[in-house]
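One protein chain is absent from this view; the other protein chains keep their places.
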Amino acid sequence: MIRSLFFEPGKDIRKNLPPQEFPKLIRNRRGILWVDFVAEPPDICLPVLEGFGFHRLAIDDALQETHVPKLDDWTDYLYIVLNYMEVKKGEDAWHTNVDELDIFLGTNYIVTHHDHPIAAVDETWLSCDRDPRTLQEGSDHLLYKIADYMVAEYMPIVEELDAAIDLIEDQVFIRPSPRTLERLFALKRVLLAMRRILLPQREVLNKLARDDYQVIDPRDRIFFRDIYDHLVRLHDLNESLRDLVGGAQDTYLSVVNNRMNDIMKTLTIITVLFMPLTFITGYFGMNFFEPLGNLKEWTTTFVFFITFATILVLPFIMYLWMRRRTWI
Amino acid sequence: MIRSLFFEPGKDIRKNLPPQEFPKLIRNRRGILWVDFVAEPPDICLPVLEGFGFHRLAIDDALQETHVPKLDDWTDYLYIVLNYMEVKKGEDAWHTNVDELDIFLGTNYIVTHHDHPIAAVDETWLSCDRDPRTLQEGSDHLLYKIADYMVAEYMPIVEELDAAIDLIEDQVFIRPSPRTLERLFALKRVLLAMRRILLPQREVLNKLARDDYQVIDPRDRIFFRDIYDHLVRLHDLNESLRDLVGGAQDTYLSVVNNRMNDIMKTLTIITVLFMPLTFITGYFGMNFFEPLGNLKEWTTTFVFFITFATILVLPFIMYLWMRRRTWI
Amino acid sequence: MIRSLFFEPGKDIRKNLPPQEFPKLIRNRRGILWVDFVAEPPDICLPVLEGFGFHRLAIDDALQETHVPKLDDWTDYLYIVLNYMEVKKGEDAWHTNVDELDIFLGTNYIVTHHDHPIAAVDETWLSCDRDPRTLQEGSDHLLYKIADYMVAEYMPIVEELDAAIDLIEDQVFIRPSPRTLERLFALKRVLLAMRRILLPQREVLNKLARDDYQVIDPRDRIFFRDIYDHLVRLHDLNESLRDLVGGAQDTYLSVVNNRMNDIMKTLTIITVLFMPLTFITGYFGMNFFEPLGNLKEWTTTFVFFITFATILVLPFIMYLWMRRRTWI
Amino acid sequence: MIRSLFFEPGKDIRKNLPPQEFPKLIRNRRGILWVDFVAEPPDICLPVLEGFGFHRLAIDDALQETHVPKLDDWTDYLYIVLNYMEVKKGEDAWHTNVDELDIFLGTNYIVTHHDHPIAAVDETWLSCDRDPRTLQEGSDHLLYKIADYMVAEYMPIVEELDAAIDLIEDQVFIRPSPRTLERLFALKRVLLAMRRILLPQREVLNKLARDDYQVIDPRDRIFFRDIYDHLVRLHDLNESLRDLVGGAQDTYLSVVNNRMNDIMKTLTIITVLFMPLTFITGYFGMNFFEPLGNLKEWTTTFVFFITFATILVLPFIMYLWMRRRTWI
Partner (left out) sequence: MIRSLFFEPGKDIRKNLPPQEFPKLIRNRRGILWVDFVAEPPDICLPVLEGFGFHRLAIDDALQETHVPKLDDWTDYLYIVLNYMEVKKGEDAWHTNVDELDIFLGTNYIVTHHDHPIAAVDETWLSCDRDPRTLQEGSDHLLYKIADYMVAEYMPIVEELDAAIDLIEDQVFIRPSPRTLERLFALKRVLLAMRRILLPQREVLNKLARDDYQVIDPRDRIFFRDIYDHLVRLHDLNESLRDLVGGAQDTYLSVVNNRMNDIMKTLTIITVLFMPLTFITGYFGMNFFEPLGNLKEWTTTFVFFITFATILVLPFIMYLWMRRRTWI
């Protein structure tokens, strides 16, 4: 789907213009044009993008998914790649999906290209649609709005991850299981994936906030600076969460290790207690010796049934004891 | 609560002025104004802060808790975020609480905003109240005082942590338990949290000590340099403490491992000693053989009671021995 | 084999010229010459390369295999070393082979030297052969084409590695074996080898994209910038894959550890259950006691055969149970 | 104790001058003054230091122990903090003590302040006392002498540590014990403490060797460069020693691990050998069967005493065997 918006101060907003008109419209310095490609096949995007006069290499990068946030300065326009991340929480695992938003930013136009619908773009589109004056603040302000939305979407993910880590930290002490570890690994993977996006994205925003670009009004840099600060904070939170996950992993290992030590200790104690006793009983069980016959009351039917009962009951007691120590 | 102080040389100090007057007062270049927002809801702070003419983004950052020390230069004023840390020692764990102090620093005014009472701010406030000449040295000197107090508060925390580590280091060698490890993890977490605050705070002070800001008298930079040096030292102490905690963890693991080895060794020794003996007694216990009847004195009632006593006493001896080796 | 191409606009392409002519041809500023040495012994390459007037040290580097991507600027020409990697997938292991392509790049000529046939060079050669206008864009564009092909060849390798890691990640959870670990180590080795090539290669392309060289048209730098971006992305993917391999290793270790804990637990449980019982039976098996004779129905032939059957069947049941727990 | 030396070319050296004279003396550009505060309480040092006109913050730093080597340039004078380290070797542990030397260096004076006697300062003091011409080379040369002495004192410590590591490396292979590990941890701690001093000290010397200070004759920089090189080398040696300690720890762990494996192997072998045999003897010990009576010569009194002797002797043989394998 190709959708477009054109706004000229004092005139009505125009929508879904034919792509052939774009080259003419961007020559009108007073208007502002936004073209959005959503899940459009490359062969349809290509001629439209070429109509804007973008460099072949930039177009190639936009049409191929490359997944690395970056910023190329082509003087007349900027080519920007931003990433967004979707995290779906399954039962034990987290499904992360990283997609890419390509942006061409000119003085009086912005072209966005993405393979899947993005909430940040749709929200900005709607707000432009509702109030065309949003467009009036310039194309760089539109970029700011989209990036701001996208960065704001990380916060709930971070909070959900935080809650998940809290939950696991309790589990680790109470009833650690291999599944706990699996969950920790899954969390770690999500945090690593997020970090890999945040870091280059932060660099892109840092460039927008500090460097001198023809298409960005120097007075608007503070807005990008603001997003940059948010990304710094997100990165910081990410580090903290990874520290927590690392700590929970260490705790898990030491809890499991302690339990293992307990188990081995019990094995040793039982062996140490009963092996010598068993030897003694074995010794006097050898066929060198004969009973004297005056200890018959030790082997009466009554004693036998007590012994029999003990043999039946003892394993249950042992089982309950081991259960209370959470071995089984 | 919004409280304010206004001092003009030669005049009496004025307190708790109506917020509407602030914009007028800061135009008086000879006076100095301090406004302090304590746990005030954003919708009340907003109009007052806007009255000072601060940028919307800076106000947003101040009203939202963001928890990352930073310094933004808005030419006419600086927007500074500092963090302070409260550490409460529980039985096994340490509860750390990180809060944020937002400061707007102008040439002749300082605005502080925080969600909870801060000792460093209260102390400075009282000293200004007591002796208004403190205000005379300029708004940057007030900032120095507040920051100096805040950094000074880390020292007792560091000392308390140091004492706690000392205590644990002894425990590790004498009677290591899973709880020891838990305590070590708790200490590590506190130290990591402290480090995460100290590092960016250090950067903020470094900027104040080195960079050129319109609102900071270059002659006052050495004061910020001094705080910077304190933060460098605190960071250094933090690193040392983390090294000690790391060392104690390693020691714990090796002590526990050695004890485990001891236990396994005992298990093996007992097994190696008694298994062959038990086989021998089993061999001569087979029903192929019959006693000759001339070894009856080995199975008299007297011998039985000795054997019986041994069987009763042996486990206790074993238990005491294992206890002395601190297994149980 | 030495093969050569010479093209002058407006004239036919000339092929396989005698090496003696090279020095004369490169003085013709309008033409463009490509000489390719394939697996040619040094003593044959040497006089030809000296004919171009290259520095002795550069020629030495080209004729000895040195395997480190680098770029030397000799003003009139660049000496560039690029690496290419061949990965063959065996059953358990991956065979990686790193070879080297030496390039001398002048304003109107390019000399390539390699010990084994390289697909990237052959493809470019064929496309020049087919359409001599390819040559017209200059020698630096030829370099771009070759480097572009070479970098493109890493992508299928990365994808194959990705698939292999996916496969192993499943194995790790279902049936981890020492072989799984071997495969993980093999993958890690391939990824490390790839990283060691990618990093300096990236630096070479970065230099080509940023620095000022006499033989490279500044307008062509964006093409090298494009390859540089691809290498950045490949490096990024490599990092991700190494993270995945590292995660799979951790998972392997924890899965194996958990299984080990399970085994030890079983050993302890069985010992704890049966050792006291065996002691009790031993106790009443001592020759102090005599049977009363009124429990004869417990040792009838019928009971014996039941017991005998139990003794035969029990190990099989145990065996099946251990098998189901995937121990054996 | 406050001691002082004043030397003017052509005149006699003056000692222990009254502190009131210091401000006057340093105005005499031809003379040179050295004031040394040894373990003097702050309230006595303060007025004297203020007499020199030092900045309040610098004096505060000097009177409080801060333990971080640094260099502050106050134009007219330098404030330098150096650390020295005392290492006392106990039986198993090493006691390290880090103290601080504060130096104020002016063009024609040097003020040193320390809480404990320092050999480096005393030695330099004595050599000045003996031959006042030492003073003639300027205050920066005095600083060089003190720093040179201090750095030279690390060398014997490094050599002692080297010897201790050598000793432990042998122990690790022959008879590793928990104590070996404790010693390794102790060594590691000393090396870490030393490194923490060496690094910032190196930076101070680097500054002295490279930067432009009013009070340091540029021709004397090469002397500080020389100390800098020594510190570089010490840092290098420190790294090597830490590598050796790390290697010894790894070796310890693998030696202990190998021994543990040996022990577990023995346990398993004994169990595997005797468990089935014991079952067999148990099987034929069941009360289903009756002896035939024709194997009586297997249970004669003679055989019993042989068996009895075996039961008594076997544990001793086992004990000796386990002892030879260094388990016990």
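By written order: A, B, C and D. Residues from 1 in each chain.
Assume contacts are C-beta pairs under 8 Å (C-beta built on N, C-alpha and C of every residue); 3 or more make two chains touch, one makes a residue touch a chain.
From a predicted model like this one, the values you see are computed outputs, not experimental measurements.
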In the full complex, displayed partners of the excluded chain: A, B, C, D
Contact residue for the chain not shown (choose from C:V38, C:A152, C:I222 or C:M264): C:M264
Identified contact with the non-displayed chain, of D:E86, D:E137, D:E182 or D:D226: D:D226
Chain not shown, touching residues in subunit D: 222-223, 225-226, 229, 232-233, 236, 239-240, 243, 247, 250-251, 254-255, 257-258, 261, 264-265, 267-269, 271-273, 275-292, 294-295
Subunit C residues that touch the omitted chain in the full complex: 55, 57, 60-61, 66-68, 70, 72, 178, 181-182, 185, 188-189, 192, 196, 256, 259-260, 263-264, 266-267, 270-271, 274-275, 277-278, 281-282, 284-287, 289-293, 295-296, 298-301, 304, 307, 310-311, 314-315, 318-319, 322, 327-328
Contact footprint on subunit B, counting only the chain that is left out: 283, 285-288
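As a working rule, only the chains that are shown with their structure count from here on.
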Chain whose mean Cα position lies farthest from subunit A: D
Subunit C onto subunit D, rotation angle from CA fit, given as a multiple of 5 degrees: 145
Classification of the subunit A:subunit B interface as same or different, half of numbers criterion: different
Repeat of the A-D interface, chosen from C-D, A-B or A-C (over half of contact pairs identical by residue number): C-D
Of B-D and B-C, pair with higher C-beta contact tally: B-D
Approximate Å spacing (C-alpha centroids) for the pair subunit B, subunit D: 27
Subunit B-subunit C separation of Cα centroids, rounded to whole Å: 44
Two or more partner chains touched - positions in subunit C: 283, 285-288, 291
